[in-house]
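All protein chains but one are shown at their positions in the complex.
Note that the chains take the letters A and B in the order they are written out, and that residue 1 is the start of every chain.
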Amino acid sequence: MRLEPIKNPSLARSLLPPASALGVTVVIASLLAMVAGANPFSVFGLILEGAFGSKFAILETLNRATPLIFTGLAVAVAFRAKFWNIGAEAQLYAGALMTVLLGTGFLPWPGVVILPTLALFSILAGATLLLVPALLKTRFGVDEVVTTLLFNFIFLLFISMLLEGPLKDPMGMGWPKSARLIPEARLPRLVEGLRLHWGFALAILSAIAVWIVQTRSTLGYEMRAVGLNKQAAAFAGIPVNIVLVKTALLSGGLAALAGFSEVAGLKGSLTLDLSPGFGYTGIIVAMLALLHPLGVIVAALFVAGIFVGADSMSRAADVPTYLADIMLATALLLMVLAIMLTRFRVVRD
Amino acid sequence: MEIVEILFTASFWAAAIRIASPLIFATLGELICERAGVLNLGIEGIMVAGAFAGWMAVYSGTGLWTGVCVAMLVGMLFGTLHSILTVPFGLSQHVVGLGVTLLATSSTYYAYRLALPEVTSPPKIEAFQPFEIPILSGIPLLGPALFSQTPFTYLAFVLVAVVAVILYRTPLGLAVRAAGESPAAVAAQGLSVTAIRMGAVIVGSGFMAMGGAFLTMSAFDSFFFEMVNGRGWICIALVVFGSWRPGKALLGAVLFAAFDALQIRVQQTNFGSQIPYQFFLMMPYILSILALVVMSRRAKVPAALMVPFNKGER
Partner (left out) sequence: MPKNPVEALCLNAITKRFGELIANDAVSFSVMKGEVVALLGENGAGKTTLMNILFGQYTADSGTVAVFGETLPPGNSRAALDAGVGMVHQHFTLADNLTVQENITLGARSLFSPHLDRAASRAKIIELSEKFHLVVSPDADVGSLTVGERQRVEILKALYRDVQILILDEPTAVLTPQETDDLFATLRLAIAKGLSIIFISHKLHEVMAIADRVIVLRHGKMTGGARTKDTDKRALAAMMMGVEATPPQVAPVNPGAVLFELQNVTTPDFGNVPGLKSVSLALKAGQIIGLAGVSGNGQAAVADIVGGLHNPSAGRVVLNGNTIQKWSPREAVQNGIARIPEDRHKTGTIADFDLTENAILERYNTDAFSKGGWLNWRRSRAFADSIIDKYDVRCPGADTPIRLLSGGNMQKLILGRVLEADPQIILANQPVRGLDIGAVNYVHSQLLAARDGGAAVLLISEDLDEVMALSDVIHVIADGRLSPEFSRGQMTPAQLGFWMAGQGFETSVAHAS
C-alpha cells in the first residue's frame, strides 16, 4: 500500500475518519466493559452522568479540566514547534513548588500582589526546568524526548526529598506534605458558593493568549515555521535554536501554571500526589485538540469528563477506572491515524 | 574505603548482572527497532505489559518458560499495533510510541484489577531460581557473579550474541541495517521496507516485554504498579550510549547496573545513610542523561531513524 495526498479533501473526507475514530474507541471501551461483566450502555450512561449529570459533577469536571488545559497548552505549544516536551509533569511540580516556597508565609503580601507574583515565579520555575533539556538539545543535540521524560522521575524524587526534609510540614503528622499556603495566596472562587476557582479563568485566558500569539505574532510565526520545516526556516534566517529555546520557556511556563493553579486554587499545599499524571494526559489533550490552543479547552473538558465520569462509574459499576485511560490512549492513537486519513488516501499498488 | 571494597565482592557484581538483565532485553529490543529506522517509545508500556503477562501466566499455572513466551507474545501484539501505525501509515513515532505506552500501561492495570479485584498485596509466584553452571561458577569472583544467575539472565546474554550475529552476519541483518539507513536502497533491491521495519518493531517489542517479564519472574516474584519505573526510557538512552551496537549496549547496561548496584550499597553505609535516599534513586536517571550528553555528539545515528518511507512519494 501507499499513501497519496488528497488535494481538495471533501467534507466527508474531513469528518468521517475522526468520527469513526471516536466510534471505534467507544466500541473498544464497550467490549472491555463487557469483559468486566458490565453492561456497556449503563457504563457510558454512568460516565456521562458522573461527568455532566449534576451541578456538582460539572464543577468537578471543570476543576479537573483546569490543570489539563495548562498542560495541554504546554504540550500543544511545544509540539507545534516539534519540540517534544514530555516533561510537563515535572514542570507542573516546579510551579507547585515555587508556589509553596513563596506562598506559605515567605511573602506576606495581600492577594492582589502575591497571586500574580506566585504565578510569575511559577512560570519562571517551569521555564527554567525545561531550559535544561532545551539547551541540551540545541547545544549538544541530545534528544529532548528522553531527557524530559527522565526529568519527570528526577524532579519527583527531588520534590519527595524536599517534602520529607526541609519543606515537611511540622503539623503534618508525619505525612510528606508541605505547609499550607497563607489565605492571601489562595486563588478565590470564581463565583461565591461554587467550588470553582480563578485558575479555570486563568486557563481559558491563557488558551486565548496562546492562540493570539501563535497566529498574530512573529514569535508564533517562527514557532510554526520551525515546527513545519526547520531547514527552510534556518535558510530564511529564522534563528531556529533561539526559537526552540523560547518555545521551551513558554511551554514550561504554561505547564508550571497548572501546578500553581492546583496548589493555590484547590489543594492549598504540596503533596506527592498533587498530579495524577496531568503532565502526561496533557499530551492526549493536545493531540486530540490537533495542537490548536482553543481546541485544547474543548479537549481538556472532554478528557476531564471521562476521568471524572469514570471515577463515579467505577464506584457504581465495579469496572476499574483504568477504562478511562484505555479509552483516551485508544482515542489518541486512532485520532492521529484519522487526521492523517483526512489528508491522504490509501492506495493499493 | 568501603566503596572500593564493595567493588571487589562477588555479590555486588552478581547484583549488577541481575539489575542489568531486564535492561539488556529491552535495550536489545529498542536497538533492533531503531536499527530498522523506527523509534519505539512504546518500550515503557510494553515492559509493563510484559511484566504482568508473564507473571500472570505463571500465576495461572503455566510453566516459567511458557510465561516468558506469553510475555513475548503480548509485547509483539503491542509491537504490531505500533508498527502498523508508524510504518505503512508513517505516523509520528513520538506520538504513537507514547500512545502505545499509555495504552499498554492502562490496559495492563485494567487487566490486573479485573484478574485480582480483591487483593491488597499481590500474590507471589515461584520465580526463576539461580542455576550454577558447573565448573564456571567455581571461578573466584567471576563465577558467583556471572555463572550463578537464573537461566533468564543467561538467556539475555545469549540473545545479545544471537542478535549481533544476525545483524552483522546474515542477509536479514544486512537488510535491517540498510532499512534504518536508506530505505530506498532496500526497496531498490526488491525487498519490502514495510515488512522489514514491521518485523523489526514486532520482534523488538517482544524483547522489551521479556525485559519486563524478567522483573516479575526473576528479579522479583510478583507484580506491582509502577514497577518498571522509567526503565524503558533508560534503555532508550542505553541504545544511544551503545552507539546502536549490541555488544556496546550490553556493556552500557552492565556498567549502568553496576552504578545502580553501587548506589544501593552506598546507601546502606554510614556515609550513605546521611544522604536522603531520593538522591540515590535519582542517580540512574541522571546517569542516563549524562550518558546521552556524552554520546550524542559522536554516536552515528541510523540516517533514516524516524523517517517514514512511502515508496510512491514523488
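Assume a residue touches a chain if its C-beta (ideal position, glycine included) is under 8 Å from a C-beta of that chain, and two chains touch if they have at least 3 such contacts.
The structure displayed is predicted, hence computed values, not measured ones.
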{"item": "Which residue of B:A10, B:L73, B:L116 or B:A184 touches the chain not shown here", "value": "B:A184"}
{"item": "In chain B, positions touching the absent partner", "value": "169-172, 174-175, 177-178, 181-182, 184-191, 196, 300, 302-303, 311-312, 314"}
{"item": "Missing-chain contacts mapped onto chain A", "value": "4-5, 7, 216-219, 221, 224-225, 228-229, 231-237, 348-349"}
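As a convention for this text, only the chains that are shown with their structure count from here on.
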{"item": "Separation of mean Cα positions, chain B and chain A [Å, integer]", "value": "29"}
{"item": "Interface residues, chain A side, partner chain B - complex", "value": "1-4, 32, 35-36, 84, 86, 136, 140-143, 145-147, 149-154, 157-158, 160-161, 164-165, 280, 283-284, 287, 318, 320, 322-323, 325-326, 328-330, 332-333, 336-337, 340, 347, 349"}
{"item": "Chain A partner contacts - residues on chain B that touch it in the complex", "value": "41, 81, 85, 88-92, 94-96, 98-100, 102-103, 105-107, 109-110, 113-114, 117, 229-230, 233-234, 236-237, 240, 276, 278-279, 281-282, 285-286, 288-289, 292-293, 296-297, 310-312"}
